[in-house]
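What you see is the complex with one protein chain gone and the rest in place.
Every chain is named by a letter (A and B) in the order it is written, and numbering of its residues begins at 1.
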Amino acid sequence: MATSKIDDPRVIEFDVRTDEMLINMGPQHPSTHGVLRLVLRTDGEVVSDVEPHLGYLHRCAEKIGENLTARQWIPYTDRMDYLAAMNMNLGWSLVIEKLLEYDLPERGRHLRVIISEMGRIASHLVAMGTYGLDLGSFTPFLYGFREREKILNLFEEACGARLTYSYLTPGGATADLPVGWTDKCRQFLNQFKEVIPELHTLLTTNSIFVSRTAGIGVMSAKMAVDYGCTGPVLRGSGVYHDLRFHGEERYTEMYEGYVFDVICADPETGKYPESNYEFHGDSLDYPEIPRQAILGDCWHRFYVRMLEVVQSVRLIEQAIEKYEATSGDWGTPIKLVQKLPAKEAYMETEAPRGQMGFYVVGNGDSIPWRVRARSSSFCNLSVTAPLCQGILLADIPAIVGSLDVVMGEIDR
Amino acid sequence: MSEIPLVSELRAKFGEGIIDVNLEAIDEWVELNPSVLVEVCQFLKEAEGFRFDMCNSITVVDYLETDPKKAAKVDWEPHLEVVYHLSSIATKLTLVLKVKIPRWKNGVEGELPTVPSVAGVWATADWHEREAYDLSGVNFLGHPHLKRILCPDDWEGHPLRKDYEMPLEYHGIRGR
Partner (left out) sequence: MADFINNIFGIGDSWVGYLIAALIAAVLILHVVAVGALLFIWMERKISGRIQDRLGPTRVGGKYGWLQTLADGIKLIAKEDITPDLADRFLFKIAPYVGLAASYAAFIALPFADGVVAQHVNTAVFFVLAVLGLEVFSVILAGYASGSKWSLFGAMREAAQVVSYEVPLGMCVVVPVMICGTMNLTTIGNMQAGLFTNWLVFNDPFTFLTAIIYFTCATAGVNRAPFDLAEAESELVAGFHTEYSGLRWSLFFMAEYSSMFVVSALASILFFGGSHGPIPVGQWIGETIGGTWGLNISRIIGVGNLLLKGLIGVTVMMWIRWTFPRLRIDQVMTMCLKYCVPLAALGFIGATTWQYLDLPTANSLVGNPRYEKHEMWTEGVEVTPAADASPASGIPDPEPHQEDKTANADSVTVKTLPVSVVKGGER
């Protein structure tokens, strides 16, 4: 590795003491979620220092965005967080709508809620599964993917793609939901609700899982905010902040009239909101918080994701009803070559991994002057180095996995 | 948005440091003199009633029209804009700060323009500034370890500059 032009006092020295070892974890490593590279300085099993190296998946998305029209860039947003591409589409669509000051018809709003919450479930299922995988449990991964496949089938029916959808566009969506889709979606939700306790049994309450995650990688609320952590990582530290509640009006109005909880422990009592959601006449109880768990540790981050899935189910059920009750237009996608005003707009949405922000600067042309994606995983990952000091080697997958990063989004 | 008391308070406290305020923009922004940036940020983070405790993003926009025909029409001189998007979890406010700097330090091509680093105010600014340095070529003074983050360490040039040209070859890989 060549030296950088700027003198770096923290450049890792290669003449380490004899009892320390410098290990390269990644970019080809099973548990670094893609192509993250961590340079570890270890003393036996104890890791004293971690230095993340990024950029192995850098595809110059922002530079490409300066050469394409707003709608042409949609597929590039798909490839950022490829596990929740629908939510990426939504973020970009909203910021362009904000720039164009375009208001979506009501039916389109409900459609977006259904789709983006489905995307959230699909993404959290992968997060759950891969976290199990990080901790050496293979089975939950396949259970998660089994359910995810069903969501992907529904997405495929709606837009024809299973991974990179390009479905939600500025101005609405490329098409309305097909006839009968909502019934299939309901069917899926009904059987999915029965699976959730199964997933809890496999991981959340499993005692080995608890001993591997509880009390590991504890991040205080102050630290989480300071490092710009968002989404489940922030809420896992007990910070009550969810853009679906507290975001910009343009985004929160999408969720107007919906009833759901922000999954976040009260920092004082350490209690999560009561599960007041019912199915089959029974309350869908949340599992107990284990004794060893400390607010802000890996277990809480995982738990927040698992509970958010329930809230998403709740949202989708409401959204389907509202969607079916409204008729009319679901929105008109903007023209492929749409002139953008010489203004700038920034907007963040609550993507599954945190707050995904897009910044667009127009110059009167159809091609934006500058495009910027504020990646949630990027900020969430920046907390790795301070979190991973003086821990055991086996805790690194546990911590990085609990941050649930997607390298496509980090490197863009 | 209750930006108005914020702006008046900023003006009262920093006076000349506040160059411009635009409340008509989609996202209201305040333009600052780079020299007061860190103090303003520190103030905004700690001031009661604002508490901008989160730095969402740091973006550098390069204003340079490379096409001479279009360049004749634009109403700005070539410059860089460093845009800070701030928000507050405590008060749910948002704010955009802007700092305008020349494209090159002292007009010498290749010398990176400087902006004081806010990594000491928000820890998240660390990586954002590294990314801005890497892709847009802004030297953040006082940054703990400013080095490339997305591009390889020995990469040349800053890709998000408008006049950037892809190198012909990089370690034997054809570039263009």
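The criterion applied here is as follows: contacts are C-beta pairs under 8 Å (C-beta built on N, C-alpha and C of every residue); 3 or more make two chains touch, one makes a residue touch a chain.
As the structure is a prediction and not an experimental result, all values here were calculated from the model.
Put simply, the hidden chain is in touch with A once you look at the whole complex. Listed residues A:Ser137, A:Thr174 or A:Thr252: the one in touch with the omitted chain is A:Ser137.
What chain A contributes to its contact with the hidden chain is residues 21, 23, 29-31, 44-45, 132-139, 142-143, 146, 202-203, 206, 208-209, 211-212, 392-397.
Here is the rule we go by: only the chains that are shown with their structure count from here on.
Averaged Cα coordinates give chain A a centre that lies 26 Å from the centre of chain B.
Against chain A, the residues of chain B that register as touching in their complex are 25-27, 53-57, 59, 61-62, 83, 85, 87, 89, 92, 94, 96, 122-124, 126-128, 131, 135, 144-154, 159-160. On the chain A side of its complex with chain B, the touching residues are 1-4, 6, 8-10, 54-55, 58, 60, 62-63, 66, 98-99, 101, 223, 225-228, 239, 241, 246, 248, 343-346, 348, 355, 357, 359, 361, 369-370, 372, 374, 378-379, 382, 386, 411-412.
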